[in-house]
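What you see is the complex with one protein chain gone and the rest in place.
Which chain is which? They are A and B, in the order written, and residues in each are numbered from 1.
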Amino acid sequence: MSLLELKNVTLKFGGVTAVNNLSLSVNEGEVFALVGPNGAGKSTVFNMISRFYRPFRGSITFDGQDLLKQKPHQVSSHGIARTFQNIELFERATVLQNLLVGRHRHRKTMLLEEILFIGRARAQERESRHAVEEVIDFLDLQPYRDKHIAGLPYGVRKVVELARALATRPRLLLLDEPASGLSVEETQDMRWWIEDIRRQMGCTVLMVEHDMGLVGKVSDRVLALADGAELAQGTPAEVQSHPAVIEAYLGTSAISKTANSQGERV
Amino acid sequence: MEFFQLLLSGLANGSVYGLVALGFVLIYKATEAVNFAQGDFMMLGAFVMVGLVNPEYLGINFWLAVPLALLIMGALGYLLDLTVLRFMFGQNQTAVVILTIALGFVIRFVAGLIWGHEPLSLYSPLALGDFRVGGVVLSLADVSVIVVTLLTTLFLWQFFQRTKLGLAMQAASQNQMAAYYMGIPVKRVQGAVWALAGIVAAVAGILYASKGTLDISAGFIGIKAFAAAVIGGFGSLPGALMGGLIVGVIEPFASRYLPSGYSQLAAYSLLIVVLVFRPHGLFAQVRTKKV
Partner (left out) sequence: MRFHFKTTYDQDIRLFPDRWTLSVYAVLLVLMLVMPWLINDFYLGEMTNVLIWAVAGLGLMMLTGQTGQVSLGHSAFMAMGAYLSVNFMAMGLPFLLSFALAGIVTGLIGAIIALPALKLHGVYLAIFTLALAILADDLIVILAPWTGGVGGYFAPPIYIAGVEVNRWVNPWAWYYLALGTVLVVTLLYQNLLRSPLGRAFAAVRDSEISAQAMGVDVARTKTIAFGISCAFAGLGGALMGLFAGAFNNETFNFLISIQLLMMIIIGGLGFVHGAFLGAVIVAFLPQFLSILTDTMGSSSIPGLEAGIFGAILIAFILFEPMGLYGRWLKVRTWLELFPFARRDMFKRQKSYLKTERLR
């Protein structure tokens, strides 16, 4: 059953077509990867789902509902959470506070209850913390719980961002280059986590990733993009061996060399 | 006739606002920072000129003093960058805003120590002559203010469009890191911009002082110049001048035709209207951040 559906989506910036007549459909419970060279429009697709950009043409539906009718801050209330390519954490807050912002969509209290800290406020805080601690346990963030983001190493920030997205209890998780800038070990961890997220939390994952090794191991289906349009779609192996994909990445002359390069970074 | 009289005095005042606004825009274009002390720079420039020209101080010839004052203010702008603003490199805009507000306080204090708190007049040859053209009294000061302002704007505009340094200044603001990699000496370029802002402030100060008396609170016209810069669109040199002229012209007409008390509101109300409906002035330049 398809959870997220993009139909004939087109987006232009000035005269440049960033995404051209793209259709894709992500099924409930699968890990779906978008791959493609820089500037292919992968992040743009994410930004359209997050409603930071409005497509020029086409439709985006989530669980049967029209996402284009939503404002950017309403998207998360449908159960869509995301990470960012360049890490957009709340720098001057602690890890715990960052994750608690992830609980914002579950907020039930009114201003007056919060400012006087009466009524549901305390119970809600306990509940939020309980939910956040689960995520902290899940991603082994205990040592960093009360640390400020500004002093954390890159790899940890990446995990915190994932944790913040998970704290919203999403149905669909959008991961924008989860492994970029990570070491081999950290990438390995990321792989286990993505698999666990899908298996334990029943969360659907749509990710943009350059590391074909990671893509090949975790994703069920892959869509290759170039210049904003679909090049190929299928299982990781099918897409990687697709001539158009190889050409887009390496140019025609390289086709012969790629036969044994599967699983390498592209 | 009254109309032309009001228009002329408005244009002359507006030119000074425009010049101060040019100072804001210069620094904004090159460093993305906003110098809230530009009005106080102008005040300081005027006082430096007074110190050079007036008989109770050095008593130098006016025309000899002009380049000297420009030089002094340029050097001061450069030194300020060297000693203070360079350390703000890469910090956010608001920190720089607050820093320059504080700088204004310090400049006002120092100027008060040196030149006192009584109003002074500059012995300016521009302040002497009036002439009549068909019923309208033109003061030499007003006319020269307008002419000099137009020339200065034209010069700066061409400087940014045409010269290598001007282009480097713009590049440096838009992406410091990339500008570095392109071999632009970002820090030295910024120093040059602050020097330039100092020179423009001196020009504005000399013209301002030629038009009337001067005291250390003169720098507060910087706030009107802000309105001018915003109305014209921050980041556009001709826009700054246009904004200055608009604000300058509104004032005399408002105080002539609106009931007293309301006339003060005109310029700032326009500012608020522009901010709300066209937040980036006449030449919009800002789009949302890319993620």
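Worth pointing out:
Keep this in mind: a contact is a pair of C-beta atoms (placed from the backbone, for glycine too) under 8 Å apart; a residue touches a chain by one contact, two chains touch by 3 or more.
Here the structure is a predicted model, which is why all the values come from computation and not from measurement.
When the missing chain is restored to the complex, the residue among B:G129, B:G212 or B:P279 that touches it is B:P279.
Checked against the hidden chain, the listed residues B:L58, B:A75 or B:I98 yield one contact partner: B:I98.
Residue-level contact of chain B with the missing chain is found at 31-32, 34, 84, 87-95, 97-99, 101-106, 108-110, 112-113, 117, 173-177, 180, 216, 223, 226-227, 230, 234-235, 261-262, 264-265, 268-269, 271-272, 275-276, 279-280, 285-289, 291. Within the complete assembly, residues 50, 52, 71-77, 81-82, 84, 88-93, 96-97, 100-105, 107, 109, 111, 114-117, 121-122, 124-126, 128-130, 133, 146, 150, 164, 168 of chain A touch the chain that is not shown.
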